[in-house]
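Yeah, one chain of the complex is gone here, protein chain that is, but the others are all in their spots.
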Amino acid sequence: MIKKFIHQFASPKTFLLQVERSYSFIFFTSLCIYVFSIVWGLLFTPEDFVQGNSYRIMYLHVPASFLSQSLYIAMAVSSVTYLIWRVKLAAYLVIAIAPIGAMTTFIALISGSIWGIPTWGTWWQWDARITSTLILFIMYLGLISLHNSFSNYEKADKLLSWLVIVGAVNIPIIKKSVDWWSTLHQSASITLTEKPSIDPVMLYPLIGAIIGFFGLIVCLILMSSKNQIFIREKNKSWVKDYV
Amino acid sequence: MFNFAFNSFYEAIYMNGHGIYVWSVLFIVFFSLLVFFTVYRYKIKKIKEKLDELN
Partner (left out) sequence: MNSTRKRRLFNICIVILFSMSGAGLILYSLNSNLDYFFTPTELKNKTISVDKRIKVGGMVLKGSVERISSKVSFTITDYKNSVNVEYEGIVPDLFKEESGVVVLGYLKNQMVFAEEVLAKHDENYMPPSLKIVNDN
């Protein structure tokens, strides 16, 4: 039964119908959550005892950084699915996610740099966390341009998937860089194992911002995979009926 | 929990000198999101038109 379900969902047509049905709901819910949490975080939380008002950049920086790593993991999972089961939709997802991953990494780098000016007194330092995030950004760009340089989609998909899996080694490095080496970047405030070191009044809007931003990024991925499906399946009869 | 953190509208914009950093990051985030949503919307529209021509 599970097999049947996966096969059905993995067909681009069913996927597209599902997207069509749920898109506006996800979009408006997450937009509301995101805007609400950002307004709450930026204007209705007390200032930090060390950083004053500049800590408010956290509400924009943390969701982007979190997504930049999660999206790479999502790409790696899709790659494995494609390489083992040859699910076409998984291959579409890998290349659909890449530009959005690059965008979130870019936001994380820029917002981090701007946050660094009033707090650290510098906008760029080659510490392990910042450098490994820059490598992640360059990897996203490399993967996109690699896929574009092929005219044969199947070859491009296979090579891309293998490279995504090889590059996945960077993700634990980014995550643990602040623990393994001395860095200018502080260590994680929210972890799975310990109590968050952010006061609850400041934590709730942050969680809201992460959820809202996640939803918006999911919408972007749905749109970009829809685009990808149309490009790749344009000669199939169901696409002609669909449009 | 929902207390306005500032005494005036001007103070909220200025944020003790940190306003410029906070608001510019806010602008960058929303601008990037807007650009990506617009670009994908446009791309899908274009490819749908193309598919219509094929039919």
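Chains here go by letter, A and B, matching the order in which they are written, and residues are numbered from 1 within each.
Heads up, the rule we're going with is that a residue touches a chain if its C-beta (ideal position, glycine included) is under 8 Å from a C-beta of that chain, and two chains touch if they have at least 3 such contacts.
Source: prediction; values computed, not measured.
Every visible chain touched by the undisplayed chain in the complete complex is listed here: A. When the omitted chain is restored, the residue from A:168, A:211 or A:231 that touches it is A:168. For chain A, the residues touching the chain absent from view are 45-52, 55, 58, 80, 83-85, 118-122, 125-128, 162, 165-166, 168-170, 173, 180-184, 186-189, 197-199, 201-202.
Everything that follows uses one rule, which is that only the chains that are shown with their structure count from here on.
Chain B has its Cα centroid 17 Å from the Cα centroid of chain A.
Within the complex formed with chain A, the chain B residues making contact are 1-6, 12, 15-19, 21-22, 24-26, 28-29, 32-33, 36-37, 40-41, 43-44, 47-48, 50-52, 54-55.
Listed in rising order, the residues of chain A touching chain B in the complex are 38, 40, 42-47, 52-54, 56-57, 60-61, 64, 99-100, 103, 106-107, 110-111, 114-115, 117-118, 201, 204, 216, 219-220, 223-224, 226-227, 230-231, 234, 239-240, 243.
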